Structure formats: C-alpha cells, structure tokens
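One chain of protein is taken out of this complex; the other chains stay put.
To keep things simple, chains are lettered A and B as they appear, and every chain counts its residues starting from 1.
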Amino acid sequence: MDDETREIVSSFVAESREAIDEVEPLLIEMSASGEAPNADVIARVFRLFHSMKGSASYLQFGSIERITHRAETVLVDLRTGTAAPTPALVEALCQVLDAVRARLAQVMETGIDEDESGELERLGFSLEEISRRSVPSGVESVTPVPTVARASVATPIVLSAVTVATPVSESPSAVVVLPLVAEEAVAAPEAHAVAAPSEARHADESTTDGVSLADLVEPFIIEGRDLLDACEQALLSLETDGEASGPVATAFRALHSFKGNCGFLGYVEIERLAHAAETLLEAVKEGEVPRSPDVIGALLTSVDALRTAVSRLPGDSSFPEGAIRAAALVQVESDARGVMGQTRIGRILIERGDINASDLVEALDADRAPVGTVLAERGLVTPARLDAALGEQAQRRGVTARAEARQVEKPQTSLRVDVGKLDALMDLVGELIIAETAVIHAPSSHGAVSSQELPKALAQLDRITRSLQDVAMSLRMVPIDATFRKMIRVVRDVANKQGKQVALRVEGEETEVDKTVAEIIGDPLVHLLRNAVDHGIEMPEVRAARGKPVEGTLKLTASHVGGEIWVRIQDDGGGISRTRVLEKAVERGLVTAAAAPSLSDADVFAFIFEAGFSTAAAVTDISGRGVGMDVVKRQIERVKGRIDIASVPEQGTTITLRIPLTLAIIEGMVVRVGDTSFTIPLLCIRESVVPRSKDVTHLADGEEIVRIRGQLLSVLRMHRFYGIEPLHERLEDGILVVVEDGGQAVCLFVDELIGQRQTVIKGLSGFLGDPRSLSGCTVLGDGRISLILDVAGLIGAVPRAA
Amino acid sequence: MNRILIIDDSKAMRMIVARTVRQAGFGDCTIVEATNGAEGLAAVRAQAPDLVLCDWNMPEMSGYDLLEALNADGNVPPFGFITSEGTPDIKIKALKAGASFLIVKPFTVAALQDAVRGMKAA
Partner (left out) sequence: MEAKRIEEEEEGESQLAKFLTFVLGAETYALDIRHVREIIGMQKITTVPDVPAYIKGVINLRGKVIPVMDVRARFRLPLRDYDDRTCIIVIHVREWSVGLVVDRVSEVLDIPPHQIEPPPRVGGATSARFLEGMGKVGDQVRLVLNAEELLGAPGEVVL
C-alpha cells in the first residue's frame, strides 16, 4: 500500500470509528425512548453508512462495502417510515456497528478486508430480515409511493455532458450515459406491489423505486451486449497477437463502460464481476500482468458470465453458478498479482509456478481448510513444494508484518486538538522568541552597576515558559466524554442480559482529562459498571419489594476537585454488605475475627480489591470470579489514582476514582531527610514551621503532638517512617511541614527545606512493588533523584490524633 | 482549470476525490475543500472555482440544496455530483437542477476525465 492510500485508510478508519461512537448511543437512546423515531438521528446513522460505503468501495474493502450498503438501505426504510426502529432492529444495527468496528481494526492493521467467517454477510442478511419485519404498526407492507418529481411529459432533458447522440461504445464511464427519458406513462409498479419495501431496494434485483426503470433496462441490455461483444473480440485478437496494444485498450474501455452502466442501474453483483475483470484488464494494459493464456482465458470466462447474466435480465439478475466461478477466477488472477494479499499462500504457489489459477479456485471452492492443505490433498502440488512455499510465506509475512507495524498508524497516537489551544501555543512561542532575545541582549550586572534588565527579562521568560508548559499540557487534555459514551452500550447490554432495568445517567462528561488517563480508565470503568449492574442493582421484583423504582439508576460523573479528577459511579442498588465482606476476609486470613469490628467501613470495603475476592453467591459470566477488582485497582494505580468505596446496605454504593490532574508535572517542595530527598506536592502543603519545644506534647506511647496556631496535629517523623538516618533528632532542630488531604492534616518532620521546584514526574518502576506513600520520583536539576510523597497515603498511615 | 472545489462531509472521501483529480491530470490545480453544503456555498461565493465536485448527502445543506442555492444566486459554476446515489430519480433531479454531470461512485480517473471532456464539449 502506498503512503497516500495508507493515509486515506487511516482517515477512513478514524472517521468511521468516531462516527460509530457518536451514533451508537443516539441509536440506543432512540429505541429506549419509545417515542416517534428521531429523524435527525436516522439521518445521521444513514450518513454514517453512506459515507463508509463510499470510501470502502474506493478502498476495495468489499465486505465493509456490502454491509454498509445493506445497512444504508435499512436506514432509508427507517427514514421513509417503511420500517420502524423496534428494539430488535436497533439491536441488529448495534451488532452491525460492532462487527464493523472489529473489521475496521483489522483493516487498520492488515490493510485487507477479509470476511473469512462470513460474519458480516450474515449480519447483513439478518439485518435486512429484521428490518422487513419491523413494520410500524398499522402500516401494511407496501411499496413506498415514489416521491420523485416527475419530469413533465415529453420534455427531453438535455444534458451538457454526454448525450444520446454520442455513440454509446465510445463514451465509457460511469457518467450518465443513457438518455434520460422523459417520463410519460410510468410503468405501473404492480410487479412489486407484493414485494416488501426493503426488497424493492435490493441492488441486485431488477427493480428499484419503479420510476421508468423498464425504459432504462432495455437500452442497458442492448448496449451491454454490444460492449461485451466488443470486449470479447478484442480479447480474442489478443490471444492470437499478444503484442498488440490496441485491442487491450478497446477491451478495457468496453468493459469499463459496461461496468459503469451496471452501477447506474444498481446491478451490484454484475458490476462486481465486471469490476474484477476490469481491474485485471487494467493491469494487463499497464504491463503489470503478462498476456498469458491463463489471464486471457480468465477474462473471456468472465465476459461469458457477464453475458449470461445480462441475458437473464430484466427478470432475473441472479448470478449463474458458473459466473461465480468466473468471478473467483478473475479475482484470483488479480489477486495473484495484486498489491494486497502478497503473502497468501495461493499467490506464492502461483508465482512459483507450482499451481495455476484454476487449481487455486478449485481449492478455494472446495473447503474451509487451509488452501495449501486442500491443494496438497488433491495432488495439485507436492508436499515438498508446498513446504517451500510456506517457508517463503513465513518470511514475507515477517517482513510485511514488521513493515506494517512500523508504518501503520494506530489511531490512538493522533489527537483532535482544539484550534484555540493551538493558537494560544503559537502565540506563546512567538512571545518566547521575543523574550529570549531580550535576555540575550539585556545588559547584565557588572560589578557595582546593577541592571534591572536581565532579571526582568528572565522573569518574563519564566512566565512565558510556564504558560507554554500549561498550554502544551492542556493539549493532551481531552473531554472524558468519549470514554463515557462507550459506557452507555455496556450498561445496556449487561442490563438486558440479566433482565434488569437500568438507566445510566452521565454528568460532567465535558470534564477534561489527560489523554492517557481517558484511555486507561476505560477498562476499569467498564468493569465497575458491569459490577454495579450485576451485583449492585437488584432484579426488578426485588426492587419493587423494597419500595424502590423498578428501574435502577447508575450515575456516572466526572469533576475536577482540587488537583484531581474525580470519577464517581453511584448506584441505587443493594449496597455492599460489610458483614459478608468481613466474613470472606476472615476466611481468607486477611484479618482476624477479633480485629474485624474495629475496622472502618472504608477499610472493610478495601478488602474487595484483594485478588480473587468475590462475595457474589453465584459467579456470573459477566463479572467473573472477582478477579476483576484487583486488576481494576492496579489499572487505576497506573495513572497514580486511588479508589474509594462507600456503601449503605439496601440503598446503594458509590465508587470514587481519584486521579491526579496532571500526570506529567508536579509543583513541589523539595525537602531533605538524612541523605534522601523527598518532594512534597505543593498543593498538599499548608505551611511549614520551625516548632518550639513548648508547642510539642509527648504522649505516653511516644507519639508527638504539635500545637500550630491553635490546632493540635500529629507529627510523623519521616526518618522513622522510612528508616533513614536523620540529620536532626529533635523537632526544634528540623522543620515541620504541615500537609493535608481530605480535611485531615499531619506534620511531617524533615531535616531541611531545599526549595520549590517544578519538575517532571517519573513513575517508580513497577518492579519496586508499591512503596508506601510514594507516588513516584523526579529528577532534580543536579541529577539527583527525589521521591515524591503521596500525602494521602501518608496521612492514612498515621494513627489519628486523639 | 485552476481551482477545483471538493465538497463532502467525509474526510476520507475528500482525500479520495482529490487524489483521483490529481491522477486524472489536474494535478496543478488548486484544490479547495468544504465539508458540507453551507460551507460549499460560502466557498463558491468567495473563491469562484472552475469546477465543483460535490457529494449528494451531507449534513447542514445537501448537495442538491447547494445547487439550488447557487441557481438562486444566479451563479452556477461547472458543477458535478459524485455520489453513491445512482438511482434514476436522483440523476434526473441533479441534471434538471443544472448539474453538468453525475458520477456514481466508485469514482474513477476515467469517469472524471470523460465528464470533464463532456462538459467542455457542450
């Protein structure tokens, strides 16, 4: 695939994915609301399939093209009111969207659209079937009344493009070729009054909306036969004189016209074969493919098939058996020299001359077993030759895979950015350049004469770099909206599967989070929501018995709190039973029965995150054996976040994910404890004091309390906590840094304050496990490493002040 | 031919059309893009393209409505539709509204060349 095509594929996949993500929740909402179908939504869904079909066709993604075509047809029916958006139909559409999504991922990776399992085809048929049955109540299955404006009788429409006068065989293209006939008496559509509406739109049948089609079919058949004859003649002369260039061009033009006409009339199957043949012919024309007897034979066979198909019109445009074979033949020939499919074993065998094309077609026809095996079984290739070819395939695959892996863009590495942010960035860069100049040219202090210029310029530079940093970081921020939207479907599916009724309410979806965070919390959210529906929300009967509304509510909210993003999942379900969790915990030896009562609710619920923990009486296939929660916790920790659980029995559970706002940069106070450097997030620091001995109270158990501005606070001796040899032992000799989190404060005793720094956070390698109360580390200007404190964790570790 | 305006709400499709336009020999033309009928209208008024290649189905304003609007303006540049909608009624509609041609997707180099040739001949 050349770069440009790859770019187009990339855009196509990104664009389609986005559209699917946007449209899916709308579809679901529409079916749930039970009101009249929303025309706007239907229009959007239609456009989604329509656009996808167009590009898929160009990019030769056959199965995507076919299914989007079918879906598009269904959407038209929805639009005209011929079909109604019943839950079944919406479900079918959602399944189609799912399958298409998966196919897009595959296409993105391999550049090929292979529907080996036939899944897309099946879904397509299924969709049509359901659509046919989704007739709005009160309306009979009836052909839609054509709403086309009829041309006034007897007025020929003159085209400035190709007109009737031009001999048809010389005007090849998919441009309107046939004369537009003024509509006089339109052939009454009795023929399809019985047909169900969607059938009337099937491209491979000979009827459309019943607008003077009969008038157009006749010329098509006549011209078609002429074109095919011309093509055949040209091909035959090629057989005898392989070198001539004239005949190839003639054959190509004829086939090309023919194909265009098929498209015009909507004979998709015939068009497809014509297209395949045309592609091969083009390759011959360009000299990419030799004019071997095999190739010409394949082309002639396809012309035959086309002729047969045409002869069956207008009644029956189904494809005769042999024609399918011809199509396969041509396809194989094309494929064998095609750009894609370079590593297919069939192609390799043909290239090595071990088999010929019709052998391959036979093998492909026969079985679902690997082509190579079938060929060997039928003695069409010797095992030794097959092995050699397989070896070559492996080699090519290795190269291709690596090449593709290097080149194929994964959509996640690109980002949609608010243009305003980019403008701000550009402005700042401009200012930066100016400020830099000012610094370079500022007269600096020499001796006694001090100048204000340099410090001023430096201050300005500093201001600009900070702003620049802010904007650059904000570029990575995306609304959490996209992640939340995906949850609508998840909740719906789980609720449906379980026979529960759940409504998902989303708030704060415009809240911006770092791109990485948005990506990483997707999975944990899915799991948590599934859990909430599965274990949280009760069955409708139970809810009714408890006096709750039958429909359960799940609230998913996002907000900025302090320097963090809080994502909350709230359900009004049965809550978590403290007793059950404790039972399980005691059972697993996580806590002794004696210690149990003194644990706070939060501590009890924290046990849920232990691996393998599950209090569910029955393991459902949805949430699994409780293996999920510990994974969820780890995933949240990956983004330096934490999870809090609160629950009230019978009323509901609230799970809060707290994730730091910026992953990358921290504004912190660097302190020294012995030989170790720590960085305390500035946001958490209330103040720093040098204590006086009279403000310090020593408790019997060794704990120290300090009185600061009237408040009594516990002291945490950092050196003792972390096992470091300190510089100072007495509190009065060192510094107390008062830090707080969530309303609780504590004093950290350190040796020295080094200063305020803004630095880049680096994670402490996962290899180190989970050092208590450290949320990472940072590299200071002198290359030393400073450990970043997790204040919330620290505070949690301190015994509460009396 | 100096300036060609391509109107389609799908970026992938615009890329495809632009590429085909280049392959058809119009590589040294300026290519301008618009994402829907309304934008297209503004573009025609502002930039006076020598040729407009327009999709049929678009949000905001469809290709057909755009053409009608241009008719009302009294300023219709050479205008062609590129669309999957190949049904006869659409074609009739398009041509009556003043389109010079309607190309049914797949949109090929040859189709474009023919259409342009046909346009010039008329």
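Quick notes
Going forward, a contact is a pair of C-beta atoms (placed from the backbone, for glycine too) under 8 Å apart; a residue touches a chain by one contact, two chains touch by 3 or more.
Note that the structure is predicted; figures quoted are calculated from it, not measured.
Put simply, the hidden chain is in touch with A once you look at the whole complex.
The hidden chain makes contact, of the residues A:Thr511, A:Thr676, A:Ser714 or A:Ser775, with A:Thr676. Contact with the undisplayed chain is limited, among A:Ile221, A:Leu458, A:Val696 or A:Ile724, to A:Ile724.
Residue-level contact of chain A with the missing chain is found at 675-677, 721-724, 762-772, 774, 777, 779, 783-785, 787.
Basically, only the chains that are shown with their structure count from here on.
With centres set at the average Cα position, the gap from chain A to chain B is 31 Å. Chain B meets chain A in the complex at residues 8-13, 15-16, 19, 55, 57-59, 83-84, 86-89, 91-93, 95-96, 100-108, 110-111, 113-115, 118-119, 122. For chain A in complex with chain B, the touching residues are 4, 7-9, 11-12, 15-16, 43-44, 46-47, 50-51, 53-55, 57-59, 146, 148-149, 151, 157, 159-162, 171-176, 180, 208-209, 211-213, 216, 256, 260, 263-266, 275.
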